[in-house]
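Note that this complex is displayed minus one protein chain, with the remaining chains in position.
Chain IDs A and B follow the sequence of writing; residue 1 opens each chain.
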Amino acid sequence: MNDFVYKWRNPIFGSVSVVLFFLGWEALLTWAIPLNPFIMSKPSLIFEGLWLEMQSGQLWSDLLISGQPFIFGFGAAIVVGIFVGTMMGWRARVGYALDPLLTALYASPLVAIAPLVIIFFGVGVSGKAILIFVLCVFPFVFNTYAGVKSVDRLLVNVVRSLGGNERDIYLKVIVPSVLPFIIAGARYAIGRALVGILVGEFFAATAGIGYRIAWFSDMFELSRMFGYILVMMVVAVLFTEGIRWAERAAFPWRVGM
Amino acid sequence: MVAYIEAKNVNLIFTPPNRMPVTALKDFNISVGEGEFVSIVGPSGCGKSTFLNVLLGLIPPHSGEMAINGKRVSGPGQDRAMVFQEFGLLPWRTVLNNVELGLELKGVATSERRPVSQKFIEMVGLAGFEGHYPHELSGGMKQRVGLARALATDPDVLLMDEPFAALDAQTRDIMQAELLRIWQEAKKTVLFVTHQIEEAVYLSDRVIVMTKRPGRAKKIIDIPLPRPRDYEMRVTQEFNDLKLQLWNELKDELTVHGNG
Partner (left out) sequence: MNDTTSTAVSPVPASAAPVRDEGLGEITRRTFWEANERHALGIGFIVFVLLLWEVIPHILTLSRGMDLFFTTPTQVAMTLYNMFASGEIWPAFKFSAVAFSVGLGLSIVAALPLGVIIGRSHTMNAMLDPFITAFNATPRLVFLPIILVWFGIGMWSVVVVVFIGAVFPLLINTYAGVRNADRLLINVVRSFGASEWQINKLVILPNSMPFIIAGLRLAIGRAILGIVVAEFFGGSSEGIGVMMNDAAGKFQVDIVFAGLVIFMALSLVMVGGVKVLEARLSRWRPENVKSF
């Protein structure tokens, strides 16, 4: 019993406080303050609205629509980012040449070119996918670059001296050293991709999670808007914590990178 | 003998979050006279550091009484100072500022604490390193900074947790001699934890042997060697007999499998 409490202390405290938060919110707007539906909503209404959206299938179709450009943009960012990052780490001169330019671009708020991208490529999948690509490619580039640079020459020599061939060097040294960096990059990139989806859909869209959030707010349907915000939060947490969990499971030796 | 430091039935259980509780001290009893030099030896993990921490006032015991000079220990006090096993230097402070820490917290003015800390830095052989940061020092040098820091506050009770463990043999000999000199001049009470039987015999009036965890004081051995002690004393028959006696007490407590 004691053992159980020790082990689960943090999750228990966390869940309790989340439940208390929702109960407190509900209670406050039920008994203490009269609810003005044009500026606020409460959990019972939010969950009811969300339930209706699920039943009508609207939520799922919005998720699908937002998911498409995400998959294209993110996939392209992975491929291009890993390629460029590997070249930079592999050939020092490529690294020297690209580093300052890409650093400057990475440091700048690239969402600022969103209006141009959308006007140029249209409000469909391609505009959003390109926006997501532009935002996500940098974490992959820089993390792969750092990962390749961090490969321990000593380990390469050790494997070689033990009779390993090029393949062994790749599979036993280089990939295991670089992969954790790339996955950590994916964790940063996910957040940026979600920003890309929202920006794209806030600007111009006819469906999708971001579009729906903006639309509900224009219609003063705050309960539904909060419901969609909640969905967005759950998706974001699932993605980032999922990657974190995978990192811990796959690379226990580099916890906390 | 009038007890100056007295521990009566001290019990201490660690309850770390998300882990099983660990009993570190069980019915721990000792009594030390004023100005006495007492060493504590015992297997690794038996609770020596824990006991010093309780005496220092950092960890409250779960039951039992701990008193210094008749006053119950209820928290840290400036009559005590510890030389920490893991040094505990503030990495963002230079050697000089680390040594000054205790004086600073006592509220001694900068102009007054400078010469004091300088004196102890010289005593531990670190003159010229005043401006260095801990990461620029070797393990033995860090340990000597910790020693200088504790001595600089001029405490009545000096608690030393394996203070010479990281030193090379020659520096260790010099530091032992310095410690004995300071102890005799300033009449401090010293509690000295060590894993070195020879060191314990050479320095102490009495040696406490602890059992494996949960730690108790198993046996107290008097060291009736005359003072002042010198280096040659270590090759006498009497000295070797004491070492053997201590070893015999200790070896029963040592197990290959640690102390689960």
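Details
As a convention for this text, a contact is a pair of C-beta atoms (placed from the backbone, for glycine too) under 8 Å apart; a residue touches a chain by one contact, two chains touch by 3 or more.
In this text the structure is predicted, and so the values were computed from the model without any measurement.
Shown chains touched by the missing chain in the whole complex: A, B.
Only one residue from A:Leu52, A:Val80 or A:Val111 touches the chain missing from this view: A:Val111. Note on the undisplayed chain: of the listed residues B:Gly102, B:Pro163 or B:Gly215, the one touching it is B:Gly102. Of the listed residues A:Ile33, A:Leu101 or A:Leu162, the one in contact with the hidden chain in the full complex is A:Leu101. Checked against the hidden chain, the listed residues B:Ser39, B:Asn53, B:Gln143 or B:Gln176 yield one contact partner: B:Asn53. In the full complex, chain B touches the hidden chain at residues 17, 53, 56-58, 76-78, 80-82, 84, 86, 88, 90-93, 101-102, 105-106, 133-135, 153. Chain A meets the missing chain through residues 9-10, 13-18, 21, 38-39, 93, 96-101, 104-105, 107-109, 111-116, 119-120, 191, 194-195, 198-199, 202-203, 210, 213-214, 216-217, 222, 225-226, 229, 232-233, 236-237, 239-241.
In the analysis below, only the chains that are shown with their structure count from here on.
Centroids of chain A and chain B (each the mean of its C-alpha atoms) stand 52 Å apart.
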